[in-house]
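A protein chain is absent from this complex, but the other protein chains hold their places.
Chain lettering (A, B and C) follows the sequence in which the chains are written, and residue indices restart at 1 in each chain.
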Amino acid sequence: MQVKINISLKTGVLDPQGRAVENALSGLGFTDASQVRIGKQITLDIDAEDSARAEQRAARMCESLLANTVIEDYSIEVIDAS
Amino acid sequence: MQVKINISLKTGVLDPQGRAVENALSGLGFTDASQVRIGKQITLDIDAEDSARAEQRAARMCESLLANTVIEDYSIEVIDAS
Amino acid sequence: MRSAILIFPGSNCDRDMMVAVERITGRRPALVWHKDSQLDPVDIVIIPGGFSFGDYLRCGALAARAPAMEAVIDHASRGGAVLGVCNGFQILLETGLLPGTLVRNGGLKFVCREVRLAVQETLETPFLDDLSSGTELRIPVAHNEGNYFADDALLDSLEEGGQIALRYIENDPTRTANPNGSARNIAGILSANGRVMGMMPHPERAMGNGHPSEDGRKFLTSVLEGVAR
Partner (left out) sequence: MSKANEMSFNDAEQMGLSFEEWQLILKRLERTPNLCELGIFSAMWSEHCSYKSSKKWLKTLPTEGEQVIQGPGENAGVVDIGDGLAAVFKIESHNHPSFIEPYQGAATGVGGILRDVFTMGARPIALLNALRFGDIEHEKTKHLLSGVVAGIGGYGNCIGIPTVGGEVNFHSSYNGNILVNAMAVGLAHSDRIFYSAATGSGNPVIYVGAKTGRDGIHGATMASAEFSDETESKRPTVQVGDPFTGKLLMEACLELMAADAVLSIQDMGAAGLTSSSVEMASKGGLGMEIDLDLVPVREEAMSAYEIMLSESQERMLMVIKPEQAETARAIFEKWDLDFMPIGKVTDTERLVLLKDNEIACDIPLAPLVDDAPEYDRPYRPEELQPVLSTEQLEKDLPLAEVLQRLLASADLCSRRWIYEQYDSDVMADTITGPGGDAALVRIHNTDKGLAVSTDCTPRYVDADPFEGGKQAVCEAYRNISASGAKPLAVTNNLNFGNPEKQDIMAQIVGAVNGMGNACRTLNTPVVSGNVSLYNETDSMAIQPCPVIGMIGVIDDWTKAKGCGLANAGKALFVVGQSDDVKDGWLGCSVYAREIAGREGGAPPSVDPALEGRNGTLIRQAIESELIEAAHDISDGGLVVALAEMVMAGQCGAKITCPEGGSLHGWAFGEDQARYIAVVSDVPAFTALCAASEVEAIQIGETISECELTLAGLPPISKEDMVAWHSKTIDNLMG
């Protein structure tokens, strides 16, 4: 089952990368962009009988490795429930 | 308008981080995970009159900075069309 | 011999490179701030190492779009010589002046150590004039993203076109020659016209005089004399 995990910085946590990208965008003339935040998107296949189970496994993986829960939030989306 | 941009490596492009994460997951007992790929998710606000226009601007930003189109694909989702 | 060194916010090998060039040529390079879109005529532009713009987004990506780089692209399009070291190499790839890309080191760790390199048989280029193919050099690397990646077709064409300039060769029996997983042990490449070169190792840190090696000096001397001819 294909799973997408989005990992983003918690609100309030400094995102130096987002800030630098925002500056660069505005330097390139994209002054219409603001509030740039940069997170990760992890896609993976999980061998599971149903999407509930896949989601549960993904959450475990986030808690134990994929996300740094001190400063990051994560959300999970199971794409392919075939 | 809030926009989410997902940037992922093209198939065939080496993803050392994805590979390492997959190994680490399996080391932790998550042998049900495979095909791990790591991409970026950029969220930003675009000042635009409608979502079509916001999407168009986001695509421009991807082409000129946010994605390295030699090795990366991008997709755009306009979240908030209020 | 007129040279210019670019400085981006976050460059941190600019002074080291300036000192090295001045020591070899006796002449101080012009320092070009990233916001300058003007570049006085020079024999070579050097893009030094560091973490331009914090290496945020992708290393070299933000620097590649700075005004000074437009001038460099212009200089290169007129056949001017350009050398990019480490972050400078990454920037040249982002501008498209060199083909391919550099991704995270295979070990996913920053790596700082001396490597051994072999000069390759290449197309006609001023950079390697005084270094015959097979020459071995000991020069340190220090980077997070030095893992050269390109598809096989591109790698084959680089190989056939003599665009691979430097390769990692075995150095220390306790580990692999290649410090970062780079495709075909590539440490440095040339543009198709032989006038633009990018490399991961830092020659300015192997200048003798207290450094463990002086092969960087040998290499830079070849580059600087070559482009001045």
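One rule holds in what follows: a residue touches a chain if its C-beta (ideal position, glycine included) is under 8 Å from a C-beta of that chain, and two chains touch if they have at least 3 such contacts.
Every value quoted in this text rests on a predicted model; they were computed, and no experiment measured them.
J.: If the full complex is used, which shown chains touch the chain that is missing here?
T.: A, C
J.: If I consider the whole complex, including the chain that's not displayed, which of C:Arg2, C:Arg184 or C:His211 touches that chain?
T.: C:His211
J.: Considering the complete complex, identify which of C:Asn12, C:Thr135, C:Ser157 or C:Asn171 is in touch with the unshown chain.
T.: C:Asn12
J.: Which chain A residues would touch the chain omitted from the figure, given the whole complex?
T.: Residues of chain A in contact with the hidden chain: 12-16, 20, 23, 68, 70-71.
J.: Give me the chain C residues in contact with the hidden chain, please.
T.: Touching the missing chain: residues 9-10, 12-13, 15-16, 19-20, 50-51, 53-56, 109-113, 140, 142, 144, 174, 202, 204-205, 207, 210-211.
The definition used in the following text is that only the chains that are shown with their structure count from here on.
J.: Measuring from the mean C-alpha position of chain A to the mean C-alpha position of chain B, what distance in angstrom results?
T.: The answer is 9 Å.
J.: Report the inter-chain centroid distance for chain B and chain C in whole angstrom, where each centroid is the mean of the CA atoms.
T.: 29
J.: Could you give the separation in Å between the centres of chain A and chain C, each centre being the mean of its C-alpha atoms?
T.: Each chain's C-alpha centroid was found; their separation is 34 Å.
J.: Which residues belonging to chain A are in contact with no fewer than two other chains?
T.: Residues 21, 24, 28, 38 of chain A each touch two or more of the other chains.
J.: Can you list the residues of chain C that touch 2 or more other chains?
T.: Where chain C meets two or more other chains at a single residue, that happens at 57, 62, 65.
J.: Mind pulling up the chain A residues that touch chain B in the complex?
T.: 6-8, 21-22, 24-25, 28, 30, 32-48, 57, 60-61, 64-66
J.: Using the touch definition from the top, list the residues of chain B that touch chain C in their complex.
T.: Checking each residue of chain B against chain C gives 12-17, 20, 64-66, 68, 70-71.
J.: Touching residues of chain C toward chain B in the complex: what are they?
T.: 57-58, 61-62, 65, 94, 101, 103-106, 108, 147, 149, 151, 181
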